[in-house]
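Only one protein chain is missing; all other protein chains are in place.
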Amino acid sequence: MGLDFSIVPKYMDVILLGCAWTIGITVAAALLSFFGGIVFAVIALYGPWLLRQPFRLFAWLFMGTPLLLQLFLIYFGLVQIGIDLPAFVAGIIGLGLHFAVYNSELIQTAILAVDKGQMEAARTLGLSRGEALRKVVIPQAVRAVLPPIGNNMIALLKDSALVSVIGVSELTLSAQRVIGKTYRPFEFYLLAAACYYVINLGMEWVQRRIERRISISR
Amino acid sequence: MDFELMLKVYPFFLEAAWLTILLSVLTAILGLTCGALGAAARLSRFRTLRFIGAAYVSVIRGTPALIQLFILYFGGPQIGIQLDAFEAGVIGLGVNAGAYMTETIRGAIITIDKGQGEAARTLGLSQWQAMYKVILPQSARLMIRPLGVNINALIKATALVAAISVVELTYTAQRYIGSTYKPFEMFLLAGILYMIIIYVAGRGIAWLDRKAQIT
């Protein structure tokens, strides 16, 4: 069939809209995974037994199985229990939870690393355990693991392609739709790949800037 | 929880698990090969090869594996590459894993003290002899564990081929979710099998690692 890129400009708007969705989903899921990661880390380390044990099971399941399988569970599972969410919300929840578990692992290690002396210092100042955690320990821990969390978020961008499988019209599904009309898979998947690559470069740039700023304030 | 249903369908999951294992093994072999070649290219004294290695790593790691798979499987025929879904899956995932392994292998090689290579060269060993007699045996020990992390990720990544209709575990789970409306049960069935595969692979790697550290 050969290649023909002349057809690309005609569908550029669809692809660009797909890019916007991909960026939006990535940012939303990244935020969810960031704050979710902190919450999970606190539950895993300080939560009551009744909360800690089910959480550990959940984390273990989510780290040991493929994201795509988890997306199916969340998308169809929510429908099953009567919560009918738009696909993109299910996608954000799925991506967000998956990466929250990974972020939580990082944050837990970091909390344990800063905990002792800092916690004692904060407690002697009269802060409660919760306050000391919130104001002293967690900010330091999160700062320490921002670079690997940043890597997780860049991985999240690429894994966001998976939500196309549950019908979220992000970049990958947009490309697929255009291909359905044009029968030009090579051209449009390549274009989609190029878009991901550029977004990826952008995220790496932001990551470097944030890291530089943080290395100053540490 | 519908255990009766789970008992009824689990043979199909078991069968699918074998395909996931086969995919994982083939992908790991191809990935390690690409990783070794990629690392060799990145450490080459030829600029062109270094550039090719760096571009390979950057492009593959900078784009989704799913898209890479789609380009190969759906786009391949346009440039004369006809592959069935399984072949496309192995090649696509293998080349993808290879980019991550390139960095793992390269990292393990460049952390070996510069003095080791110098001492070998001083004795009159060629660059290649210094590499395979002195550097590689030492870096091999360092790379087993991080390569294990790569392989763990690769096993989970085999789920992507469900999107091109290879009947492995995730595809099977998806199909049974669709026909039974029991997402949690099906997830559990597939999930347990994934974790068994990952656990066994992890034990194998830990065993290798222990063996390598003894001397």
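Going in written order, the chains are labelled A and B, and every chain counts its residues from 1.
By definition in this document, a residue touches a chain if its C-beta (ideal position, glycine included) is under 8 Å from a C-beta of that chain, and two chains touch if they have at least 3 such contacts.
Throughout what follows, contacts and distances are computed from a predicted model.
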item: Missing subunit (named according to UniProt) among the choices "Amino acid ABC transporter ATP-binding protein (PAAT family)", "Glutamate/aspartate import permease protein GltK", "Putative murein hydrolase (TIGR00659 family)" or "ATP synthase gamma chain"; value: "Amino acid ABC transporter ATP-binding protein (PAAT family)"
item: Visible chains that the absent chain touches, using the contact criterion stated earlier; value: B
item: Residue among B:Ser58, B:Gln78, B:Gln138 or B:Asn152 touching the omitted chain; value: B:Gln138
item: Selected from B:Pro11, B:Gly80 or B:Gly124 as touching the chain missing from the view; value: B:Gly124
item: Among B:Gln78, B:Gln116 or B:Asn152, residue touching the chain not depicted; value: B:Gln116
item: Chain B, residues in touch with the chain not shown (by the definition above); value: 113, 115-116, 118-127, 129, 133-134, 137-138, 141, 215
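Heads up, the rule we're going with is that only the chains that are shown with their structure count from here on.
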item: Where chain A and chain B are represented by their mean Cα positions, the distance between them in whole Å; value: 22
item: Contact set on chain A toward chain B in their complex; value: 1-3, 61, 64-70, 72-73, 76-77, 80, 158-162, 164-165, 172, 175-176, 179, 184-187, 189-190, 192-193, 196-197, 200-201
item: Chain B - residues contacting chain A, complex; value: 59, 62-68, 70-71, 74-79, 156-160, 162-163, 169-170, 173-174, 177, 181-184, 187, 190-191, 194-195, 198
